[in-house]
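A short write-up of the structure that comes next.
And then chain A:
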Amino acid sequence: MDQFDFIVLAVKTLVILVLIIQVVPVMIYLERKIAALIQDRPGPNRVGPLGLLQPVADALKLLMKEDPVPSNVNKFLFQIAPFLAVMPACLSLAALPLGDFFEIGDRKYLLQIADLNVGLLYIFAIGSLGIYGTLFGGWASNNKFSLIGAMRSASQIVSYEIPLALGVTGAVMMYGTLSLREMVFKQSGLLLGVLPNWGVFYQPLGFLVFFVAAFAETNRLPFDLPETEAELVAGFHTEYGSMSFASFFMAEYMAMTTMSAVMTTVYFGGWQIPYLSDEALFSMIGSRNILALIQVAVFFTKVMVFMCIYVWVRWTLPRFRFDQLMKLSWGNLIPIGLINIVLTAIGLYFWDKR
Partner candidate 1 sequence: MMMPLLLAAPLIGAIVNGLILRPATAKRAGVIASIAALTSFASVMVQHFAPDAGPFEWTWFTVGELTVKWSFASDPLTWMMCAVVTGIGSLIHIYSIGYMSHEHNAYRYFAYLNFFLFNMLVLITSTSLLGMFVGWEGVGLCSYLLIGYWFEDINKAKAGMKAFIVNRIGDAGFLIGIFICYQLFKTLNFAEIAKLLDTQTFDVRMLNLAAFFLFIGAMGKSAQIPLYVWLPDAMAGPTPVSALIHAATMVTAGIYLICRMNGLFLVAQDTSLFIAIIGISTALLSALIATSQRDIKKVLAYSTVSQLGLMFLALGCGAYLAAIFHVMTHAFFKALLFLGSGSVIHACEGEQDIWKMGGLKKKLPSTFLTFTIGTIAIAGIPPLAGFFSKDMILYSALTAKSYGTTFWILGLLVSFLTAFYMVRVWALTFLGEYRGDKHPHESPATMLIPLYILAFGSIVAGFLGMPEGLHLLPNYLEAFLHPVLGPLVEGHGALSEERAMAVATVSAIIACSLGFYFYSKPERSETPGKILVPFKTVFENKFWVDELYGLVIVKPFDALCAFFAKFFDPNIIDGLVLLPSKAAQGMGSLLVLLQTGIVQTYLLFFVFGLLVLFMVLLKGVVL
Partner candidate 2 sequence: MTDGIFIAIGIFTLLCGSSVILCKSPVYSAFSLILSFFGLAGLYILLESPFIAVIQVLVYTGAIVVLFVYVVMLMNPNSSGAYRNWIFMIVSAFLAWAVSLYLLKALTLGVAPAVGGAHALSLKEVATLLFTKYLWPFEILSIFLVVMIVAVFALAKQSKETPNE
């Protein structure tokens, strides 16, 4: 770990962090555009060409507004809660493999912040810290509705973490490792000659459970019960002003990106182009770094596809009732997750015996 490597590492971490953070304004714009498309209306097109500057305008507006702190709240917790929400969202990026590697001079650097051999578990661990933001936010703002909102959203996140873990266990059984990078390598090649060797074809049920649980994890519709405008006034972040409110939304969007990234990595082959293996591509292009760029682009397109699905689902499905929510998680998802594990176990047993 000499000096140069450290600098490259720092720069790489910073670049990836900024890259992921940029996804948030893009998503805001996209969300409005797709919502408008679904609702057959033009969407934001005033600010800048085709409304592309709308997210910038929003950001500036949020920055400029006042951030009031109500009198009878716990000052410290109230102000720290939004950051408690943002921190885990940022930290969970560490394990995401954007690409294979790039070279500077003769040294190779991985195209991900850290290749942890407990990668997937790390993501879930950090993911589970997201609850504190909502809990402390709701409790600190000393407002009956926000407290109940916080409790509800916490219960929802909590009860959907288990199906998340169970869903992924199927994939882990198949890949035999928790490091995301290895998972991507294991998904190269073809399945039965026709389909790309992606996890989703091996683990359709697992993917389904994970996909639904991912929605609940990020409080996205149809699970955004806590922030329902009508009933609970915007849930736990009612009292928050400009920037704190914005950080909660930022945290939500980053969590969405992380979840989509994990889905792409585990089930859709990460940075793999379906029928083109890395070596073939490298032989065509020649330079390793350009190949890295292509890989990153492929990774981000897949992530964007998932994000659009998020938005699409949000504006189509109606909202769940709270008890339906619970029933879905404990009654349906967890059993399906267990069944998936059993099926994978048996499948692997026969697959390896052959």
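The rule is short, and it goes like this: a residue touches a chain if its C-beta (ideal position, glycine included) is under 8 Å from a C-beta of that chain, and two chains touch if they have at least 3 such contacts; residues count from 1.
Per the selection procedure, all candidates are chains of the complex that A comes from, given by their letters.
These figures come from a predicted structure and were not determined experimentally.
The contact partner of chain A in this complex, picked from the candidates 1 or 2, is 2. Taken in their complex, chain A has these residues touching candidate 2: 74, 76-77, 116-118, 121-122, 124-126, 128-129, 131-132, 135-136, 139, 147, 151, 154, 158, 178.
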